[in-house]
Each structure stands twice: as C-alpha cells, then as structure tokens.
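The excerpt is restricted to a subset of chains, each kept in its original location.
All chains are identified by letter, namely A, B and C, in their written order; residue positions are counted from 1 within each chain.
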Amino acid sequence: MKKPWGGRFKKKTDSAMERFSASVDYDQRLYAYDIEGSIAHCKMLAKCKIIAAAESKKIVVGLNKIRKEIESGRFVFDAALEDVHMNIESRLIEIVGPVGGKLHTGRSRNDQICLDVRLYLRHETCEIQRLLQRLNRALFAQAKKTVDHIIPGYTHMQRAQPVRLAHHLLAYLEMLGRDADRLWDNLKRIDVMPLGAAALAGAGYPLDRAYVAKLLKFPEISHNSMDAVGDRDFMIEFCANASILMMHLSRFCEELVLWSASEFDFVELSDAFTTGSSIMPQKKNPDAAELTRAKTGRVYGNLVSLLALMKSLPMAYNRDLQEDKEALFDTVDTVKDCLEVFGGMIQSARFKKIPVQRLESAGFLTATEMADYLAERGVPFRQAHEITGKAVALCIESGRQSLSELSLAELKAMWPKFKADIFDYLTIEGCVDRKNVYGGTARKQVMKQIARWERKLKNN
Amino acid sequence: MKKPWGGRFKKKTDSAMERFSASVDYDQRLYAYDIEGSIAHCKMLAKCKIIAAAESKKIVVGLNKIRKEIESGRFVFDAALEDVHMNIESRLIEIVGPVGGKLHTGRSRNDQICLDVRLYLRHETCEIQRLLQRLNRALFAQAKKTVDHIIPGYTHMQRAQPVRLAHHLLAYLEMLGRDADRLWDNLKRIDVMPLGAAALAGAGYPLDRAYVAKLLKFPEISHNSMDAVGDRDFMIEFCANASILMMHLSRFCEELVLWSASEFDFVELSDAFTTGSSIMPQKKNPDAAELTRAKTGRVYGNLVSLLALMKSLPMAYNRDLQEDKEALFDTVDTVKDCLEVFGGMIQSARFKKIPVQRLESAGFLTATEMADYLAERGVPFRQAHEITGKAVALCIESGRQSLSELSLAELKAMWPKFKADIFDYLTIEGCVDRKNVYGGTARKQVMKQIARWERKLKNN
Amino acid sequence: MKKPWGGRFKKKTDSAMERFSASVDYDQRLYAYDIEGSIAHCKMLAKCKIIAAAESKKIVVGLNKIRKEIESGRFVFDAALEDVHMNIESRLIEIVGPVGGKLHTGRSRNDQICLDVRLYLRHETCEIQRLLQRLNRALFAQAKKTVDHIIPGYTHMQRAQPVRLAHHLLAYLEMLGRDADRLWDNLKRIDVMPLGAAALAGAGYPLDRAYVAKLLKFPEISHNSMDAVGDRDFMIEFCANASILMMHLSRFCEELVLWSASEFDFVELSDAFTTGSSIMPQKKNPDAAELTRAKTGRVYGNLVSLLALMKSLPMAYNRDLQEDKEALFDTVDTVKDCLEVFGGMIQSARFKKIPVQRLESAGFLTATEMADYLAERGVPFRQAHEITGKAVALCIESGRQSLSELSLAELKAMWPKFKADIFDYLTIEGCVDRKNVYGGTARKQVMKQIARWERKLKNN
C-alpha cells in the first residue's frame, strides 16, 4: 500500500511498525465527524474559489457515499492507510478520481484530527448530560418517596445523627449537579473550531474559517495555529471532570454495597441489576455498584495517562498526541455506561423503612440533642458536650442503648437543672426536625430542596 | 492535655497516635481564615440572639487578640490540641473565660474546616490569577519584541515550517489564558458558604446563614448539609486546573531547556535564573525551567492523591478528609512559586535572532510552499505533495540544503509547468507571510493577535 | 553569599530563584549520610595518594566536628548555599581552611547525592522492615487468640461463608509478608555504590571505588557512570512497593472502620487509637484507620509524581532530579508512621466473639454446604447449585433466616434423596471445618498456618 507521504522515502515501513503506528482501529469511530468536517471544509474551499464549485460538489457527493458505506458496514478500513482520514481520502479518490486529492488543500491531519475530536466530544458531552439528567430524575423520584424514611447519618462510619433518607439522596443530587456545571463550563473550551491551522503555521490559502465554523455550529474559532494543533486541554479537562463525577458515583456505590449488606439492610437492589454466585447459591451481589466503583480507577488512570502524555511536549504537533484518543474514548464510554446502569439501578432500587427501635438501638443518635439542650439553657457548649459524654458513658456501662433510657434522677446527678422536657429532645423524629436551618435535614428544609430540584430538573 | 471531646473516653490517646492525627502543624496556616469565620459566626449568633450581644463582643475581642498573638509569633500551637480550631478555641477560653465555649454553638469542626479552606482557596485563586497576569504580561512584552524573529516551527521535533517567534510565544498566551478561565470557573464552586451544616445534619439552632455569607462576602450558601461537610470537589477541580497549568509550563520549560542548548541556541536565560555546576566550570544551567518542569509531576501527584483519597468514601464526614490539606497547600505553593520564577525568567530572557542562512541550512522549511504552489496551479494536493517529496529527496542525495538551490530545469523535470516565480515561494519570509489566515503566522495576523492581547491584558 | 560555581557568572541569582532552587530545607535530613560518604571518599583519596594523608585526617576531623554541630542543633543551614553538600563543604573550609576544598576532588554533587540517598534508603528500608515485623507480630498474636472466633466471610460485602477470624487475620499476614519480600528485593537495587561517576562521565582521577564501597558496606558498585547519576529506579520501585503496602493497610482499615460500626460490631478499638467529636459527645471514631486509609492516596500520589518526573528525561543529570527527594521522604515518613500506629491499633484492639445466632440470622452462610452435600451425592454441581438456590428462595419467602429451619419434607420436595444428615452440614462450625484443604479455614489448617508463621516470625 503506497503511503500518502511516501515521496522522499526509500524503504517501506516495517510491518510491526505499521501496526504500531496505525490508529484506524480506534479512530474509525470518528468517521461521521471526519466526513462532516470535510464537507464543511470542501464547501468553504469552493466558496473561497480555491477549488471549483463543480469539484466541491463531486467531493461532497463522494463523501456522503462513503458515509453510507461505513454506516452499512461495507467499508473496509485498512491499517496500512494509518488512520480514519487517509482511509476516507483514499476511498474518495477511488470514487471521484484525482479531484478528491484537492480536499486536503489548506488542511493537515494535524488540524483535521483536532476538529474531529472536538465535534465528537461536543456530541458526547451532550449525551452525558442527558444520561446525567436521567439519573438525577431517578434520584429525585426516590428522594421524593423517602422524605419520611429516617436513617442513621454517619460520620467516620459511626452513627452520628439521624437524617432523612431524602436528605442523604439530595446530597448526591448536589454533587451530580456540580458535575453537570463543570461539563458545561468545559464545553465552552471544546466548542472552538481549529481548522485553518494546517500543520502548525496556519494555512497558506485564503480560507474563510468563520464560514466553516458557521457550517459546523462552532461559536468560536482558534486564535493561534500552533496552539490549535497542540492543544489537548479540553480533553484533559473533560477527563478531570469525568474523574470527579466517577468519584461521586463511587461514593454512592460504596453506600449501596454497604446498605445491601445484611448488617445494614437499608436497600434492596433489583434482580435486574444484581447477579449471583457460581458457587454460593444464596448470594445476590450488588455487581452494578461494585463495577461502577471499580471503573472509577479506570477513569482516574485515563486522566493520569493524558497528563503524563502531555508533560514536557515541545510544540507544535508530536506523534505522541495520537495516543490521546483511546484514553478519551474509554473515558466517554465508561462514564456513559456507568450513568446508564446507575440510573437503572437507582430507579429500580427499593429503599427500606428502618423501624425507630433499630435507630434507637445503637449509636446514641440523639446525643448532640442533649448537648444542644444544655447549651440552649446557658451551659457553654464545651461543658454541655462533656456532660453528655458522661451520660453516654453511663449508658454504655449500664447496658442501656439510648439516652432516653436514663432516669431524670440520673440526669440531674450530672446537671441539676435537667427537667422532664429533656425527653422531648431525645426522640429521633424531634432530633431530625430540630435541624431546621437552610440546607438541614428537618422536614421543612428537605421539602424546600425537593421543590428547588423539581424546578431545576424541569428547566433542563 | 484534656481533649475537648474526652467525656466518654477512659484511656488517653497513644502518643504516636497523637502525633499521627494532629493536623495543627500544617493547618495553622489557616488561622486568619479561621478567626475571620469565627468572628462572622459569633456576630450572627448574637444577631439571632443565640448568645448575648455582650458575650459576642467579648469573644470577638478575644479572637482579635489571638490573631495578633499569632501574627507576632507569640502564639504557641500545641499538637495535643489537634488542629488550628481547637488551638484557637482553647486560647479563647483562657482569655475570655467559659463564655468562649459558646462560640462553637451551632457549629462543628466539620463545617468549620470547610469554611476555612474555602476562604483560603478563594484568596489563593486570586493570588494565582495575579501571578498569571504578571507572567502573561512578560510573555506579551517578549512577543511584541519578536514579531520579526523567525524561527523554525517544529513538528515531531523536525523542522516543519518557519514561524514568527512572537507567534510561538502567543501560543503560550492562549494556553495560559485558558488556565485563567478555568480558574475563574472553579471559583464559582469555591465561593459557597458551608457554615450551618454543623456535623452533618444541619445546625440545631435558628442560624442566619445568609448573614454569615454576607459578612464573609460569599455569593451563595450550600444547599445540603451532608454534601457541605463532605464536598471536596472544589479542591480537586483546583488541582486538576493546576495540573493543566503546570503541564503548559512544562512544555514551555522543555523548549527553553532545548533552546538554551548550544545545538539550538535560540535564547539566553539570565544569570539570575540559571546556576552553575560544582564540578564543570563552563556550565550555565536552565535550572528554573528544569525545576518547574519537574514540579509538574508533583502537582500531578497531588491530584492523584486527592482523587484516590475521595474514592468510595461513604458520607458524610470521614477523618480521611483531613488528608486533603497538605496536597492542596503544596499545589498552591508550587504553582505560585513556579509562576513567580517563570515570570522573572521570561521577562529577563534574551531571545536571539536567527540568521536566515541558519533557517535555510536544514530541514527544508519551505517544502510545503512548493506543494502549495503546485496545488494553486491545479495539481491535486496529493500529487503536489509527491512531487515536492521527490524534490526534497533530490536535494538530500545531491547534498543541497534548501529547495531554492534546485535549478528551474531540475524542477521542470519533475513538473513541466514550473516557472521562475516558484523561487519567490521558497524564501523564508515569503513562506511565513503566506500563512495569512486568521490565527496564522503571517505578520498581519500576528499583529492582530498582539492587538487582541493588548486589550485583554489591559482589561484585567 | 558567593556561589561555589560562580566563576563565569556576572549577575547574581534572583532572590525568588534562590529560594526556588534551594533544596537545603529538606535535604538537610541527609546530613549524616553525606558526612559518612564524605569521610569514606576522603579516606580513599588519601589511600590513592590523590590527597595527602595529613590533609585527609584534617578533613575527617572537620567533618566529624560538623556532624556534632548539626546533631547539637548549633549548625545553621543557609539556603544561599543551595543544598546540604555545599552547606557542609562551606563550613568545612571555614574550619579546616582551603584544604577543605580538596574533598570535592573526583566527585560531583551529581554522584554525591545519589550516594546519600542510597545510604538513607538502605537505612530506612531496614527501619520499615522492623516496623512491619512489629505489626506482623501484633497481628499474629491476635490471630492466635481468635482461632475459635467465627465471623461471616464476605464476598461483594454479602455474607458468603463462615470463616475463622484468625484465618481472616492471617490473610493480612500473607499480604504483609509479600510486602517484606518486595522490599528486600528492592534493597538489592538500592545497595549499589555510585560514587566515582562524578558529573556523568566518570571521575578523572584513579579512584579506588571498591574501597569506598567496602568502607560504606555496599556489596556492589555501579557499572556505568551516566546511568549512576541518572538512575532513580530504586526510589520508584520503593514507592511502588510502598503503594502496595499502603493498599494492603487501606483494605484492613476499611474493615476495621466497618467492624467498628454498630451495624457490624466485630471489634472495639482502644481509646488510645480513637478520638471523639467536638460536637457529638457519643462518638468514638476509628481515626487511626481512617487516616491510614487516606494516606494511601498520598503514597500513590508520590509514586505518580516520581514517574511523571522521570518520563522522557534525557541523560544524564537534569536539575529535575532534585525534585525526587520530597516525594521519597514523604513516602518513607508516611509508611513508618502508619506502620507504627497500625501496629499499636492492632495490638490494643479487642475482637469480639460473635454469637452463633447472629451468624445464622442472616446471609445463609451455609448454602454452599448444601450444594456440596448434593454434589458429594452425585448431583452435578450446577444442578446442586440450583436446588440450593431454590431452598434459599423458599426461606426468604417464608421468612426463615437459615436453611436449617427447613423441614426434611420441604427439602425432599426439592431433591427426594435428602436425608437427616443434611442438618449436620448446615451448622456453622461444621461448615467451617469442612474447608479442610491446605490454606482453608478449617481449624486444622488454620493451626498449620499459625505454626508456619510462628517459625517465620522467629527467624526474622
């Protein structure tokens, strides 16, 4: 197979090298963007009279034909032609004759690949936003259903204070909401048209770059040709955002795995998102959550890979940049798969209502309440904290599981001004609803956030 | 030393454990933000009548006194008191008596540390923007001086096409400009007031969170208390942005190191930013560039450290979160140091003008021009590329260093319609100025970008 | 302050640059190794008659004096002198006069720092092995005490099969045992004497490198001077080993955190290794475990930092290499701290014995036993698995918590040949002791491993 750049070469490429350097195995997924970009470039060349209108039409017809060939699976990609660009161009020349060679006028693979990837990532960013919305809606629906489920809130995995399950779920909505914001911010930097940079110095033809941008719906064009061919920021930023998003999912996964354990038993995941064991017949494993948690590492790895790739690369283009794509594609695929499965898992999960006795049976969830009771009555908080600590210690020593089991006499021995109203403070429900500050877990506050999210999810 | 949480504990903390878990060694740098936040919290407690106005005043006086003690170096931080918060609170109680214990009403260290770090990172983001501007101005000044310096543009470290040095330098301005944009985007997510979340469930007191936000100039307050105490996104996003910024610097460093080598000899770095060798008396080493390049790895490492830290952490607060600070502080310090030194290095660098003969002596920088010449005359680009490739091969075989050394006859043997005007295309200057597309390296385009950056740098 | 390399320099170093490039803040911790190496180098110079014996003695006396000054805290390190080497050399010349300048004959800071770090890391590797042994002994002691504690074994955090707690703890001994092996393997590559490489090309003096190696107890000397000054493999290998070690600890931490939760309640960590909450008086948090888990990310980050640092560095020495030290030091410190605290935490932990009813109350821990019962009686395993799966489903539907609650009649309805002996298979203890293959959790096998570890720990 003759190389399109073979003019000055004497020996042919080593076969291991050919396989090693070919990217068509993975960059062929960009074909639609490559063709879309080529059509825009071609129309512009005609508009600028760099090629004739008739030539342009012929090329566009050829490109559309190739698109159909690829879509129908009839197109054979050839590694000897290195990449998606050369595979398409070579077929174009077969179809339309030597005039196909004019398509590459004023363009280089260096700016062409940047265009393709930007079109691709713009599209995929929108897909991810859609999947994120779907997950957020599932989460929101569960939150709405669980306003009156009370669970232990944990710090250090120790029972700390009781919270509404809806409040807990809404915390994830906040995280995922920030993920969406970051992805939109990123999109501003993806959505920039690089064509016209050519190899590195800018094209030597009077191209109308703004026209190409208009055809391809880019709000902005790149300002420096050397930057345009060497910039991979938008990918790294995407992978960093994806890493944070996956980190959020991993935290939720961890909780779903724990909550599915018989020790917690807060949730039952659907059969549709769990699997069994080949050896232990009783098992029902939270695989979707475990796999998503694991794939977090994979997305982190892709980010590191790109950062290491770019470190210390001199300008402008280096072949190293070819290695950016698999990490990016894998990140996009992984995030989409995880969001899809996670959405289904949440939507089909059944959160169980925990009986109050279970909440009171361990962890002294209402201890802060006693301290607050004292503080409200003028005891400096530090001292209030200490008195309560001693009450907890007394319960533990005497085998009582809740502060409400202490007698008023025992309490008065620790602080003489205790009155019977202390016992109102030590109920789970009261404890939750006293957290009535904006953003707190009191019913009123949780309902306020549910209303806020209802609006937010409607607007998207 | 009695622990502020010691009520229910019987045994004292192991001494290795005490050292291990104390954070005051590094979090003491947050003291000013901690005090500022405490003052705002205290004023709000009084406004809401949770504590008396007189108590509030006393506490504020005490806090201001502590600030002065720390600033003057008289304050002794004690690891047994664990962290900056407890060191300050404990001293406060010494100064103002038990009323000092009321400051912690409606607050937890969990939300307090979030506040401190957000105040800190807001401040440091602005500092970094300032240093970035300073570097950008130095870069801009160099670009303005080097519009007429022509250097070889490289791809694959092979000479590709000649470019203006200013164009090359402006590419870095584009990169650093995006870095600034990302940091501003990040700031929106830093600038959120978390106080009121208390331990995790929200405060049990009727706090006026909006008032605290107003006093501390936060445009937004957090919407979910569990998210508020567990959210470290804004730090990770910062570290990701810092990684991209350092990646840009590392690329520039690589070029400065190469350009300082006698093989390139494009720049002379100032004595003030280079050092010598303890054994080789002739050496003048580009240490500032090498160290900055190296510190890129360090910033990457901090990012990985935070991502790994957060993976799979269940809600809400876990002690793991304490380990976020050193990675963040180190990233802030490293970025600031690098920007400062880099700015000085650029400002004091002397870029050398490369004689035309050197540009013509290797690399066939004008080869694309010949291909474009052919393409403009109707030869399909692919064929034009091949003809030029053969012309290059002919030069190499016959020991000629530039395509302009070929005779018209030799050229005609390759393509009969060559005319003498081809030699106009093969001058370095002509080659550069034919790249006259927006964002290209032609003089006109470079001047346009210089004007654009002049405006941008003025507005900041 | 005059630079030792200032001969050809005209301008003085910028003050920000001076701070930026100085390493003495952190490399001063190498002083003892630096002096030890210098003494050996100096003795060798005299032995080879490169300097006079009297000169050598004078220098050695001076170096010993400096060591004492540093140990007693009287030595003032000066950043203007850049690093530990120059600080010591400069003081040496103050003490012994110009003859001190002869110490650097045949040596460069490039090979000197390699020597220092190798001496340091050899020492610290042994320290880490000692701390690892200490932890392993604590773990072993706990295993010995808990042979008859049966806990649920988990896969996917779902109860899978009952195991002996000792068996679970011994799994960590296996992991930590491999960590020790890896560190010993690493030591072979640390323990190589680099001095004599000078700047990069080898010393220009007839040095007796083997003699230096002998004085410093190195079994091997480096074979290539350029490799010697640029090799940082041994550090990266160390950091990779440290990462795996920390990963093991993080897994154990995760379990200790869970087991301390009231939902599991398998262990009580000592007050000496836990802390309380500033707001929630009942809390007893497994901070040592959480912090160790978090520090895993930090050690990972250091590894990434070094790998990124070294990528694509041309030979031989580059100033980038100075940035290797903080990541290494931090890794050493972190691993040592974690091992120390972890050892204490394990030693002082109280593992609780779980009542059989709790083991039988959830998770169908004996289900595999039923499948094995069937398989032993000729039912192909796949079919046995399915029958048992249905038995589990029947229990769940009918609200029974253990397979042993099914009647023989019910069982026969699923497989007619069930006999009463099936109920022997469904006891927890029987289930454990039937896992009597080498490496299994049966009492006999666990005792065998305890004996094996007793021998192994004695030999170290």
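By definition in this document, contacts are C-beta pairs under 8 Å (C-beta built on N, C-alpha and C of every residue); 3 or more make two chains touch, one makes a residue touch a chain.
It should be emphasised that the depicted structure is a prediction, and the values quoted were computed from it without experimental measurement.
This homomeric assembly is drawn with 3 chains in place; in total, the structure file defines 4 copies of the chain.
Keep this in mind: only the chains that are shown with their structure count from here on.
A rotation of 180° superposes the C-alpha trace of chain B on that of chain C, rounded to the nearest 5. In the contact between chain A and chain B, the residue numbers used by both copies make up over half of all numbers at that interface.
Centroids of chain B and chain C (each the mean of its C-alpha atoms) stand 32 Å apart. One finds 23 Å separating the Cα centroids of chain A and chain B.
Shared interface positions of chain B, defined as residues touching 2 or more other chains, are 4-9, 104, 110, 198-199, 293, 296-297, 300, 303-304, 307-308, 318-319. On the side of chain C, the complex with chain B involves touching residues 3-14, 16-17, 19-21, 82, 85-86, 104, 107-110, 198-199, 270-288, 290-291, 293-298, 300-309, 318-323, 326-327, 337-338, 340-341, 344-345, 348.
Residues of chain B that touch chain A in their complex: 4-9, 89, 93, 98-106, 110, 153-157, 160-163, 167-168, 170-175, 178, 181-182, 185, 188-189, 196-207, 209-210, 221-231, 233, 236-237, 240, 243-244, 247, 250-251, 253-255, 258, 293, 296-297, 300, 303-304, 307-308, 310-319, 368-369, 372, 375-376, 380-383, 385-390, 392-393, 396, 432, 434-442, 445, 449, 452. On chain A, the positions that touch chain C within their shared complex are 154-161, 257-258, 260-265, 276-287, 290, 304, 307-308, 311-312, 362-364, 367-368, 370-371, 385-389, 391-392.
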